[in-house]
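Missing here: one protein chain of the complex. Every other protein chain is in place.
First chain written, first letter: the chains are A and B, and each begins at residue 1.
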Amino acid sequence: MARRVAIVGAGQTHHKSHRLDVNGREMINEAVMRALADSEITITDIDAIIIGNMDHFESINYVDTWSVEGSGGVMKPIMKVTTGGTTGTSVAIAAYYHVASGLFDRVLAIGWEKNSESDTTAAIVTCSDPVWDRFSYSGAIPSLATEASAYMEQYGATQEDAARVAVRDRTHALNNPYAQMYNRPITIQDVMESSMLAYPIKLLDVCPRTDGACAVVFAAEGIAEKMIPRPAWIKSTAVRHTTTWFGDVDYDTGMLSLQRAAREAYEKAGIKNPAEDFDVAELYLPYSYAGLKWIEALGFCGPGEGPAFVGEGNTDMGGIIPMNPSGGVISTNCIGATALLRVAEAAIQIMGKGEKRQVPDVKTALATGFGGCWWSDVVILTGDKP
Amino acid sequence: MEKIAIVGVAQTKYERRKKGEIFYDMVYEVTTKAMEDAGYTLDDIDNVITVSNDFWDGRTISCMAVQEVAGAHDKNVSTVEGDGAFGAFYGAMRVLGGFKTTLVVTHSKGSEGDSKVITNAMFDPVYHRALGLDAISSSALQAQAYMEKYGITEEQCAMVSVKNHGNAKNNPCAQLPMNITVEDVMRSRKIADPLKLLDCSPVSDGAAAIIIADKDSAKKARNTPVWIKGIAHCSDAYFLGDRDLADPRALKDAAARAYAMAGITRPRDEIDVVELYDAFSYMEPLWLEGMGFCNQGDGGRMIEKGISVKGGSLPVNPSGGVLSAHPVLTAGLARIIESTLQLRGEADERQVPGARTALAHGINGPCGQSHCVWILGRE
Partner (left out) sequence: MAAWLQDVEDLTLKGQINVPYTWSVGEVGSRFLVALRDEEKILGNRCPSCNTVYVPPRKNCGSCFKDIDDNQWAELGPEGVVTAFTIVRYDYPLQPAKAPFAYAIIKLDGADVGFVHLIRQGLEKLRNGVRVKALFKEERTGHILDIDSFVLLEA
């Protein structure tokens, strides 16, 4: 019988485009020390560590063993979990199973990336099959641009509709001193006037490159309740990493992997009406158009209704379902940490530690991850022990 | 720990170069064969762990290459980057944590990359990488430190190579079955002292898969389940100079916890067969010491006394070990698979008679920095 598991603390770096003052291990250590302090424990209380990033962004092979001085893994169990953009949620879910299995009571989940150390696109294009996709259709932008233009064609959505999503996330980042884009709000006009990368995606529609790390402490039932007054319990998780080739993605249908992951996670968690049942959502939206189309896959509104749903302010702070109070991925994107930050921020909202970005009375929170070849992870957290 | 079992296993033949097969093909082969071995269909598998490495595969998000053929379509899936023993550990935790059946699949093609460049990338870019260290030269440092400290001789290490390549003759999956003598090993080309060519494992291609099931699902399997009695992993410090390379303290820690879970107090008496990660010949005696099968420094004498040979009182690497096939990442899972076959009594010519308890082992990082220990049993 699986044990119940809760998040009892989280830590993150102050995310920046370049952290020349620290190497990767030292940057990881900052997030770890903050997570331990937040949980009011020391490294001796940690039974195991799970760490994730993407190898070719820093060119470190076997990051689990390379990182131990910073992660706290000297003479501890540590393993590396990595799945591309979904790495952070994969790490969180692995931490959940470490504890749920009964083998470990308190574990540390770490996601990190030092994107300043490499050419992100040179590294990311190698995710595609070397024989079939790499030379013809690769990198993050081309497939996202294909999806965006297909969505616009299908539902009449506009570039301004998408810009509204970027403006929302950057506005929310005003409340998050950890965000890379902290205190750098933008307007729809700014987005529209930013340089075109691949139609219809412009520079301010997409996430930045970030140096940053995130660490989260997971604990077992019976322990978590004694550590903090309001642990963030993992209610359900679901993962769909379905496609292998970019050519297999059907851009004319909804975001399939997210629909399927959400369906499973909602069923397990008893979520029937997402816009009402969730109090806050921290979504892995790597570009603005995802904030229209993917929230449809999550059931916050019907197909094609994303622009109106967002435009009416429903997803702003104070709206019926505030999205990305942290500023989201458009404000911070240290890739291996990005999805873990979604889980951490969702947990922070439940634990009531959100400070200026806190949404009042959060009972149930949604976190998602996106990566690989149109893959999706869903994590649902709750303040009530499941 | 609740009762969970390995109910299906499969591995490719390990070869120097599988030119006709891509990762996708190899993974499909072992995934389907593991299900066949268990008597399961894809519907019986409720989640998947793939194991791959972006450096070895020459690909960012290397797991992308194999998701569908791992049977992961529309299923919960994740990826461990590291040795297969660690990937299987996560697979086991997922069964203990609520899933019913995890398929764990690993793949690696050493032939497609450059193992020196790839293992050089294990070393810290600021302090060690520019020195040109790789898996072989760093392991040679460990071999020298260990052998010098305890008077382990090159001949004793050569005996490991002779034994394991000889054992490989009974393993149809092994890459390097060989009839060699201690003298052959001693006279083989010097690579990095004290390591000679025949002290080193080969470059290999191959894939492997296992299925781990909870107690109820194990009942539905075609085969005798092999029960997971204990599992633990642990990492030492990173910088080579920070470690006592002759003292595998992380292995001792992992073994102690795995033994405690399995209720083993006298490993030498209670374990019948060992499959360990012998990437180089010196690793076998060093890891045997770390596992507590003999006192520290006595690993060389253990091989000399014939304890670890086929027919000895503690056969070690009846499969031929990593020295006889080294598909990186897959190699640790291959140790688990051989242990499973031994406990099922299906190891044919290499069967250790009456084996009831086995130890399987995998490593990650330079010079066995991180260890994963599995105790498997018939009951």
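Here is the rule we use: a contact is a pair of C-beta atoms (placed from the backbone, for glycine too) under 8 Å apart; a residue touches a chain by one contact, two chains touch by 3 or more.
Remember, it's a predicted structure, so these values are computed and weren't measured experimentally.
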{"item": "Contact partner of the left-out chain, one of A:114, A:260 or A:357", "value": "A:114"}
{"item": "Contact with the hidden chain (one of A:34, A:56 or A:293)", "value": "A:56"}
{"item": "From A:8, A:35, A:50 or A:74, residue that would touch the chain that is not displayed", "value": "A:74"}
{"item": "Sole residue of B:65, B:140 or B:325 that reaches the chain not shown, by the stated touch rule", "value": "B:140"}
{"item": "Where the missing chain touches chain B, by residue", "value": "19-20, 58-60, 116-117, 120, 125-128, 130-134, 136-138, 140-145, 148, 189-195, 237-242, 245"}
{"item": "Residues in chain A touching the chain absent from view", "value": "18-26, 29, 42-43, 56, 58-59, 68-70, 72, 74-75, 114, 116-119, 122-123, 126, 130-131, 134, 211"}
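Here is the rule we go by: only the chains that are shown with their structure count from here on.
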{"item": "Distance from the mean Cα position of chain B to that of chain A, given in whole angstrom", "value": "34"}
{"item": "Residue ranges of chain B in contact with chain A within the complex", "value": "1-2, 22, 24, 53-55, 58-61, 63-68, 72-82, 86, 89-90, 92-94, 96-98, 118-119, 121-122, 124-126, 231-239, 249-250, 253-254, 364-366, 369-370"}
{"item": "Of chain A, residues touching chain B in the complex", "value": "1-3, 23, 54-56, 59-69, 73-84, 90, 93-94, 96-103, 123-131, 237-244, 260, 264, 371-373"}
